[in-house]
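Note that this complex is displayed minus one protein chain, with the remaining chains in position.
All chains are identified by letter, namely A and B, in their written order; residue positions are counted from 1 within each chain.
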Amino acid sequence: MATNKIMGAVLLEDRPQYEVRLDVFEGPLDLLLFLIRKKKIDVHNIPIAVITREYLDCLQRKERINLDREAEFLLMAALLIHIKSQMLLPREEPLPEEEDPRRFLVGQLLEYQKIKAACAILKEKEDEQSLFWTREGLPPLAETDEVDLAEVSLFDLAETFFSLMKRKEGENFRLVKGKSVSIENKMKEIVRLLEEESVLDFLDYFSRQETLEEAIVSFFSLLELIKARLVLAIQEQLFHSIKVWLRKDVARKGK
Amino acid sequence: MTPDLKEIIESLVFISLEPLTPEKLKEALADFPAAEVEEALRDLLHSYSAGSRGIQIIQTGGGYVFSTRAECDPWVRRLLKIDRKSKLSGAALETLSIIAYHQPITSSEIQALRGVDSSYTLKTLLEKRMIRIVGRKSSPGRPLIYRTTDRFLAHFGLNSLEDLPTEEEIAKILGEEKTSEPEP
Partner (left out) sequence: MTPDLKEIIESLVFISLEPLTPEKLKEALADFPAAEVEEALRDLLHSYSAGSRGIQIIQTGGGYVFSTRAECDPWVRRLLKIDRKSKLSGAALETLSIIAYHQPITSSEIQALRGVDSSYTLKTLLEKRMIRIVGRKSSPGRPLIYRTTDRFLAHFGLNSLEDLPTEEEIAKILGEEKTSEPEP
């Protein structure tokens, strides 16, 4: 930021009748600091008449003020004029420092100046950091050598499902009427779970289903997802748990 | 073959998309003595800083994360077909540094410091998750208050708020600006 401003100043100085583009400045304080620096003015003792004239000149060079964007610049102009009028009041004695009408503005400018300097340093750090690229997606987990991972075929799935159904029948699935679940919704739910959890133990999920109907729907939803190649299902051994992953950018290849 | 601790830590740093904090590392490695974890971590960092590698482990945002080496940037950008990494606007940078130094801070306090309305910039920063709302101030109107996030730290390669530019660094910049003023 600091360097930008200096370059901006030099650029503007190149032209005899310079024109200040307000959009170069982040706000009225930014413009004011620029003018103060240009005039080599001590921030602690601003000749308010000089700086007010400079500031108003900048605004007047514009053909029209965009009130949406530049209302704050006008507000500052009003503040400057107000301070100037305060300073012009005839006084018998010089004002004590704490009653100086410029005091508030000076405080604001000093703090703003510090912020701009911090921005300049942070900008450099951002530039440095922009050369470091970090990964944005999760890399695949390595395949373990101990278990023979196999991408589940539809047959495997079906077989597992029906054996599970037999087991489940004994456990009495509550058949709740009226709660109909669509495959589409189930597919959405499975995908959402996978987005949350990255890996889903399907048999575990299956047995969490409240009704038999839901369980069946969830099974067919998984089949649909596999067919659409949206998920990857891997079974470590037949009748063992089926692990489901979302297919992401990185395709995992089973053995 | 059981991997040794250093290798395990390498895999954990690698798998973390956000910087891996020492706390999380120790939690995941609760079965090892903390002192050993620390030593192995130091060892790992050392081996990366010494070797000439295309990737490195950087300490940022309160933890450790893998990144490509700066020198490889031109080819990385060519591979990803990205002209350059997006950077923050001047307004965003200004607002962020105000929040960073003055947090917790309200929207109107930010406005007072910047001299301009900052609500649009706040929205952008919230969306980029560089800042977050942390509650309300117990002052009249009970305005929302903002803080910077770890993502903010990581964006600038800072490890903690203590790494923000110091008074001395700021004074130095201000001094330089004075001496390099343009001639009238």
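As a convention for this text, a contact is a pair of C-beta atoms (placed from the backbone, for glycine too) under 8 Å apart; a residue touches a chain by one contact, two chains touch by 3 or more.
Since we're looking at a predicted model, the values are computed, not measured.
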*Pick from A:Val24, A:Ile81, A:Leu95 or A:Leu193: which residue touches the chain that isn't shown?*
A:Leu193
*Candidates B:Leu45, B:Ala92 or B:Leu122 - the one touching the absent chain*: B:Leu122
*Just one of B:Thr2, B:Ser86 or B:Ser139 touches the chain that is missing; which is it?*
B:Thr2
*What is the set of chain A residues that contact the non-displayed chain in the whole complex?*
133, 135-137, 139-145, 185, 188-189, 192-193, 195-198, 208, 248-253
*When the complex is taken as a whole, what residues of chain B touch the one chain not shown?*
1-4, 6-12, 14-16, 20, 24-25, 27-29, 52-55, 66, 68-69, 71-72, 75-76, 78-80, 119-120, 122-123, 126, 133-136, 138, 142, 144-145
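To be clear about the criterion, only the chains that are shown with their structure count from here on.
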*Compute the distance, rounded to whole Å, between the mean C-alpha positions of chain A and chain B.*
13
